[in-house]
Structures are given as C-alpha cells and as structure tokens.
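Of the protein chains in this complex, all but one are displayed in their positions.
Naming follows writing order (A and B), and every chain is counted from residue 1.
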Amino acid sequence: MLELILGGARSGKSSFAEQLALESGLEVIYIATATVGDSEMAARIAHHQQSRPKHWQTVETPVDLAKTLQNYAHPQACLLVDCLTLWLNNCLFDQTVCWETQRQLLLEQIGNLPGRQILVSNEVGQGIVPLGAISRQFVDESGHLHQALAKLADRVFLVVAGLPQVLKG
Amino acid sequence: MLELILGGARSGKSSFAEQLALESGLEVIYIATATVGDSEMAARIAHHQQSRPKHWQTVETPVDLAKTLQNYAHPQACLLVDCLTLWLNNCLFDQTVCWETQRQLLLEQIGNLPGRQILVSNEVGQGIVPLGAISRQFVDESGHLHQALAKLADRVFLVVAGLPQVLKG
Partner (left out) sequence: MLELILGGARSGKSSFAEQLALESGLEVIYIATATVGDSEMAARIAHHQQSRPKHWQTVETPVDLAKTLQNYAHPQACLLVDCLTLWLNNCLFDQTVCWETQRQLLLEQIGNLPGRQILVSNEVGQGIVPLGAISRQFVDESGHLHQALAKLADRVFLVVAGLPQVLKG
C-alpha cells in the first residue's frame, strides 16, 4: 500500500506519517533524505530523530531513492520516506545527478513494491510564485511529482496544523 | 453556471478545468491570459497547449477579460479562462490599465452570462507574506478577487496534487 502525506512547513506531516508507520504493526524502515549540510539542518535532523522510536532502522538516502526502496521493500516492511522535497532538492542541485532519471525510476517502481510505503512531502506551491528560474523549477517539479504520486497512491493526506485531511482514499 | 478552480502552482488545476470543460459537452472556448513575454513563459504556454484538444477555439486576452467574456458567452458555450492570476498580473503591471475598473467590469458581468464559465486561478496566499509592497498588493488583490468570485460561483474547487477538493457546491 502506498500513502502520500503532504503538508506545509511544520504542519505536523512527519508526526502523522510516523504515527501511521507505528500503527502499521510492520517493521519500520526510516529513509532519511536529509544530509547534514549545515548546522541548521543538523538541528532539524536531530529534532526529527528524537521523536522517532529508537528501534527503527534508518537508511540515509539523499539521491538514490528508487534503489533504496527496491533494496528494503518486503511484505512485512513499512518504508517511511521523509521527505521527498529534500530528495528533489538534492537531485536538482547536484550537478552529477539527472533528476529526470531519478524521478522516472521512482515512478516506475513505487506502485509495484511489496509491503507498505509512506511518502512525506512538502506542499510548496500555494505561496506566491518565487523569483528566480530555479525556484520556479523547484515548485514545478514538486507539483508534478505530487500529481504523479497521488495518482498511484492508495491514500493521500494533506496535514494542516497537525490535522490530517483526506484528499484520496 | 460559474465554476472557480483554485490550486497551487502545478497542482493540476488546469487539467481538472479542461476535464470539466470537455465533459460539459458544450463548445469550449479557451481564453488564454498568458502572453509570450519570454522564453520560459513560451515554454509554459506550449506545454499547456499540447494538453488541450485541437478543435477548441483559443482567444488570447491578457487584459480585457470582461469584454471577451461578453463577446463569446452564449448558451451552448463553455468559456474556460486560464488563468486569472496572469490576468491580474497583466493588469497590475501594465501602467495603461486600471485594475479596479477591470475587476469591477468582471464582477458585474460574470454572474449574468449565458452558458458555462470555468475560471482557473492560483492560490498564492498560503506562503510567507512576501517582501515588497507590490508583491503584497498582488497577494491581496488575488485574495480579494477569489473571495468575490467564490461568492458568485456555483461551484468552487481547490486542487491539491491533482485531486480536486470541493470548497462549495
């Protein structure tokens, strides 16, 4: 089963996703796309880590998401990816990575994996269209990705103020 | 019948509006507010054009929206305006245009037209309030316009990740 959890910054989307993972009763494998690039991000990562059960396995995957999902998915596993926005960011801003390829690989695979997958991603498109072509590209790719995944997903939620709203399923 | 389709950038709002127009069974007249100002915008316009049925008539209307609606509305026509955000942008940034007048003309007319009208617009107000008085004015006018149109509309949708949510109707 595939679930997509959308929400704004600090909307409570990660907490909701973690709660779903916990309640699944499956073995939870946490796939972290964040990299400890600077002190601010390190603090954000530490904050997220504290809130997660200690026995969850963590797999750091800044870029090769499709490969990690393929390697770790099994019928008794719940893969929790937090978050797609940072993955998109990592792919777009790393000159050695082809975003189109990564995106394609994910979309080809994500609907056919055994077990359960929960994908967390930021809603970034409901503010003013940002200045700068790269920001606009980021917003565009994010929106396209959400649309493609929402089509494949069994359930889609938008979390606002910690309150999950069902968009699909 | 008047319908307002809101959504963030790349939320799937245009696709949803086009699907509604197609399903109407009426003669669809596509009212494009975009102008080919630069190569990026040209690419966006081309992208949108490819997704539309070839037999739809297209009327380019960067500013005089009320006049175009008046001229083309008839009981067997579905007018699809994509999008109000660019129309607002065109009106605000063209020194020869009075936005207040354009806005007034639209609001006086839109509730009394024969046939069906589908208006697409960007939700731009749920991000951080942007720096710069002109950006704030843009966000304000957009919000005011949406409120006024939502009052007049028979149905209002918010599209998130390609999934239309009914706000009214």
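By definition in this document, a residue touches a chain if its C-beta (ideal position, glycine included) is under 8 Å from a C-beta of that chain, and two chains touch if they have at least 3 such contacts.
Just so you know, these numbers come straight off a predicted model, no measurement behind them.
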| item | value |
| --- | --- |
| Contact with the hidden chain (one of A:L26, A:L92 or A:V160) | A:V160 |
| Identified contact with the non-displayed chain, of B:A17, B:A34 or B:V139 | B:V139 |
| Touch with the omitted chain, as defined above, among B:A17, B:L113 or B:L149 | B:L149 |
| Positions on subunit B where the hidden chain makes contact | 4, 6, 8, 123-129, 133, 136, 139-140, 142-144, 146-147, 149-151, 156, 158, 167-168 |
| Residues belonging to subunit A that touch the chain removed from view | 7-12, 40, 122-128, 130, 135, 138-139, 160-163, 165 |
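The definition used in the following text is that only the chains that are shown with their structure count from here on.
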| item | value |
| --- | --- |
| Whole-Å gap separating subunit A and subunit B, where each centre is the average of the chain's CA atoms | 31 |
